[in-house]
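One protein chain is absent from this view; the other protein chains keep their places.
Up next, subunit A:
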């Protein structure tokens, strides 16, 4: 767990994603993609972890393996990369601050990704100007995108025309969204609210709306429990992690103080949902572990002792740190 390597890069990284494995039982993925933001020329880069043996410090013959990420490909991107999600092993969806969503494909036998298609100006303000597309969510072959214009759009990877446009999802900006089921999405906004929408029914009104705080602190990210779709975790601008149970009859939530800066992303471990990860503007990544706690997932997440690291990079990560060991 203490083994990690640091690589400094020239551009500020906004998103970082592992490329999914083709074979779920196969060895761990060794490729990941990053997107940059706030630059004149933003780019999407692909990295590969290379193992390099080095002699250990005390000169033992036994050599240690250093896992070093190497940039293998880079392509420029118009606008900040606001979100990056893999649809499947080969396809990667990218959200841009220009309001468009593009789809990139890994070319077999090369390191490169090339654009497959793009949905331009998907998000626009009602009175002029493109709105940044802030988030993406994927479910099978579907992509949902949310924007600062408060709209969500449902796309299918093989169709140029959007499947569905949810015009009035929000009065302010949507910061993140996620599929609860094929037909249900959840969004979080800058007013501190969680909203769920049933795509089969009238989508002009949310089917559920929850305010997390009284002060309307923006919620920045949301993740669904892989096993129990009614459990979601969300992180806010105030650094708090909130776990909610969305079932109407027993709605409750737990709020936990975590980071000293905004929580930019929250993720459940896909296979071991007792483990949760949050990362923040304060430069820290936290690993939450509920394995030893109560069976109720809403109340059981505690910051795992010894596994959460003190902030290494002051409140924004210029460099990327990649935790190589399997995280668990």
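Things to note:
Operating definition for what follows: a residue touches a chain if its C-beta (ideal position, glycine included) is under 8 Å from a C-beta of that chain, and two chains touch if they have at least 3 such contacts; residues count from 1.
Convention: contacts and distances are computed from a predicted model.
The complex appears with one chain absent; UniProt names that chain "Nuclear pore complex protein Nup85" among the candidates "Ubiquitin-like protease family profile domain-containing protein", "Ras-related protein Rab-21", "Nuclear pore complex protein Nup85" or "Proteasome subunit beta".
Within the set A:110, A:126 or A:164, the residue that contacts the chain not displayed is A:126.
Only one residue in the set A:38, A:51, A:141 or A:257 touches the chain that does not appear here, and it is A:38.
Counting the whole complex, the residues of subunit A in touch with the unshown chain are 8-12, 37-40, 80, 82, 97, 125-129, 132, 134, 148-150, 170-173, 175, 190-191, 193, 195, 206, 209, 211, 214-216, 218, 220, 237, 261-262, 281, 313-316, 318-319.
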